[in-house]
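The complex appears here minus one protein chain, its other protein chains still in place.
Let's look at subunit A:
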Amino acid sequence: MILLSLSYSKQYHLRELFYSFFKSLVGKDVVVELKNDLSICGTLHSVDQYLNIKLTDISVTDPEKYPHMLSVKNCFIRGSVVRYVQLPADEVDTQLLQDAARKEAMQQKQ
């Protein structure tokens, strides 16, 4: 966590902050809710500068309503269509993240 706080404070851009944040969550199980209301659960494999997300071993949260992805095991999600990324609460230090984000927002204003 100490390493994370160092990297958070070195970011020059708010976007970089969340990119680093997601990089620290690689390997964790997340649920991505998309802007078309589809929710996909999977293991975070990788993320990029646009916050595009690659998930492995996916399952749709409501497979009866959305059987469209039944034969898909891994997927790439374009960052612009993500509405929420649901994270395990014990993997995130919300206080740290909040402070880092606030700092970045202040720096961005100036």
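Keep in mind that, in the parts below, a residue touches a chain if its C-beta (ideal position, glycine included) is under 8 Å from a C-beta of that chain, and two chains touch if they have at least 3 such contacts; residues count from 1.
Keep in mind that, in the parts below, contacts and distances are computed from a predicted model.
Participant: One chain isn't displayed here; going by UniProt, is it "LSM10 protein", "U6 snRNA-associated Sm-like protein LSm8", "NADH dehydrogenase [ubiquinone] 1 alpha subcomplex subunit 5" or "Phosphatidylinositol glycan anchor biosynthesis, class C"?
Facilitator: Missing chain, UniProt protein name: "U6 snRNA-associated Sm-like protein LSm8".
Participant: Specify the residue from the set A:30, A:44, A:77 or A:100 that touches the hidden chain.
Facilitator: A:77
Participant: Which parts of subunit A are in contact with the chain that was left out?
Facilitator: The missing chain touches subunit A at positions 34-38, 40, 46, 48-49, 52, 54, 58, 65-78, 80-81.
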